[in-house]
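First the structure, which I've put down as structure tokens, then a few questions once you've had a look.
As you look at this complex, bear in mind that one protein chain is not there, while each of the others sits in place.
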Amino acid sequence: MKPAAARLDPANYPVAIEVETRFQDLDPLGHINNVAMAALFESGRVRFNMGLGMRPERRAGGRRWLVARIEINYVGEGGFPGLVSIGHGFGRVGTSSWEVLSAAFQGENCIATCDCTLVLTGPDGVEAIGDDHREILATHQFSS
Amino acid sequence: MKPAAARLDPANYPVAIEVETRFQDLDPLGHINNVAMAALFESGRVRFNMGLGMRPERRAGGRRWLVARIEINYVGEGGFPGLVSIGHGFGRVGTSSWEVLSAAFQGENCIATCDCTLVLTGPDGVEAIGDDHREILATHQFSS
Amino acid sequence: MKPAAARLDPANYPVAIEVETRFQDLDPLGHINNVAMAALFESGRVRFNMGLGMRPERRAGGRRWLVARIEINYVGEGGFPGLVSIGHGFGRVGTSSWEVLSAAFQGENCIATCDCTLVLTGPDGVEAIGDDHREILATHQFSS
Partner (left out) sequence: MKPAAARLDPANYPVAIEVETRFQDLDPLGHINNVAMAALFESGRVRFNMGLGMRPERRAGGRRWLVARIEINYVGEGGFPGLVSIGHGFGRVGTSSWEVLSAAFQGENCIATCDCTLVLTGPDGVEAIGDDHREILATHQFSS
């Protein structure tokens, strides 16, 4: 159930993005709430995609991608204020879907990992990933 | 990757709880955002626990439980306004952790499923689940 | 600075709408956070508008309205779980803007009031409110 040790090492993620905690992220125990953690991962992931020239919303020709699955493993407790550094890399790539693997760190500590599966869709439903897109996925892989 | 068919049938969940969507849940595409879906599942789960006499926060003797893992599979698109009916049942039970399985429906449609692993902790770390607690878990199982 | 006594009486609001609190609304002190209160007011207001046949988003002919100003006075502390009953009525009406006045109650207690100014805009900027719209505003006034 616990993430593999490789997932807790920031060096294995090709791109790190810093996202900021908010006071509103805190729950009644004074830690970053688990839903707020999902919001931090979402913002990091969207900025990771944007940084690679991939946009999260409607694409040329009605193409867009959808979040099909999110798995978050909570490894430690996060706090406010301060930044969370989120490492990002791509995981498995299928015909029309791919994984974004990420892990969030405050200081030296991993506080959570996230596995997100995205699916490419077009006007007629699920679509195959094109070559340009596939190239970006191949060159920014999570590597354990 | 897709949830098993049994997970999409509201009849397999012993307890249904209605939670309310908010305008703020909508994303730029006009659907319930995936993070907002996590917040809906959280509120349903807390109320499910409360309804069974289980409380989400600090317990007698410093006992509390932590969210260790959340997996959400997004099956369809959700909208505002309106309710989401979330079916809840317990899944696997270990020595000190247990699963809450849930699925969210708008009308006839399942829009997402959620698997949440909770861990019981006390002043000295992880604790074994007691008999009363185990009895509650056993009598409200998800049954496929 | 305190809201007028008339604003704390649910009988003065022509339409009451129940919105639901979420676990995520709680802050480190265990009360409904002030930003979460703003989200509850927003959802109530959107549903109030929808119930009158007014929609919060793009309208025929590129017409829409924008939130120009929100004032919230926090009168008491709110809790989870449970509903918040929000009374709604219209306040001042200008050429192209109008006020929605509301107050949130848990049980007998008013926990907050909200004054929201909305402005009607069209493709060429601010627009005058039409007669149908004005009629709706006139027949659902907050009355002290």
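Here the chain labels run A, B and C in written order, and each chain numbers its own residues starting at 1.
Note that in this section a contact is a pair of C-beta atoms (placed from the backbone, for glycine too) under 8 Å apart; a residue touches a chain by one contact, two chains touch by 3 or more.
Since the structure is predicted, the reported quantities are computational estimates derived from the model, not experimental observations.
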Residue among C:Ile72, C:Val100, C:Leu120 or C:Leu137 that touches the chain left out of view: C:Ile72
Positions on chain C contacted by the hidden chain, ascending: 1, 28-29, 34-35, 38-39, 42, 57-58, 64, 66-74, 97, 117
Those residues of chain A which, in the complete complex, touch the missing chain: 19-20, 22-24, 39-40, 42-43, 46-47, 50, 56, 81
Absent chain, residues of chain B that touch it: 24, 26-30, 33, 35-36
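Note that in this section only the chains that are shown with their structure count from here on.
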Whole-Å gap separating chain A and chain C, where each centre is the average of the chain's CA atoms: 36
Chain A-chain B separation of Cα centroids, rounded to whole Å: 22
Interchain centroid distance [CA atoms averaged], chain B/chain C, Å: 31
For chain A, residues that touch 2 or more chains besides their own: 28-29, 35
